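What you see is part of a larger complex, with each chain still in position.
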């Protein structure tokens, strides 16, 4: 049970790091790679071609004209999660559209702009289709999240008294 | 190996039908349901709560302020694929943002606006993490797609001679 996060640039790591934390929390093994659809296209394709041997899922993170997730999805049969990175202009709208608007035949499972935490959680959900143990952990996570919201509500009630 | 497509309105069916065709092609069992996050919220939550017993994955299709996929994802531990439906105004941009911009903790795997075929293909990719046979079919599908592109290229070369 191992997945891989591929970033178009190592400058995306501060965002991607939140994916890593989630994967650690869930005990999902992972690699993080820097690879570019534009600067190292053959590396990226070669990697995607062999990804199935080592990984069960790919997260592709990229900004601007964000082609990396789509290109990986063009090669690999693995599910590819696309994480649009907010860039210096256009607030990430270019990244989002470049990732989500994939043509028929090659889907990319897109999450919110800079939604690194959700990219990893989606990976967990997908893996838990196969791994029952992960499903159980995810259910606990959901319950914790609910409890956290309830705790915040309770704290607010205290504060507003 | 059964999935469910939930539509916010039966008027979404002409788009959703293309998902159904893909699922048939791949031999994935499916149900299609009409359920609304706004008009039948308790039905939707109750459904989502029990979805895990019967299904391995949910596709949620909705337009405008498209809350259905997110609400189902709030309840169920299953992966939820979000299919934004193009509505009468704003070209589906409202549907896309309402589905993809989910807050931390509750991801929805979003595909392109009206990308019904890709929603189903993503479902196939996710299931094939578990079901090897589906992976094999998907690999064949990818190869067919490639051959179709090559055939179209060949036809064009003929035509342009």
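Order as written gives the chain letters A and B; numbering starts at 1 within each chain.
In this section, a contact is a pair of C-beta atoms (placed from the backbone, for glycine too) under 8 Å apart; a residue touches a chain by one contact, two chains touch by 3 or more.
Predicted model only: the values in this text are computed from it and were never measured.
*Asks:* Assuming all chains share one sequence, and 2 are in place here, what does the full complex add up to?
*Replies:* Taking the 2 displayed chains as part of the assembly, the whole thing totals 8 copies.
Keep this in mind: only the chains that are shown with their structure count from here on.
*Asks:* Would you mind pulling out the distance in Å between where the CA atoms of subunit A average out and where those of subunit B do?
*Replies:* One centre to the other, that is 18 Å.
*Asks:* Which part of subunit A faces subunit B closely enough to touch in the complex?
*Replies:* 56-57, 77-81, 96, 100-113, 115, 117-119, 121-122, 125-130, 135, 138-139, 142, 145
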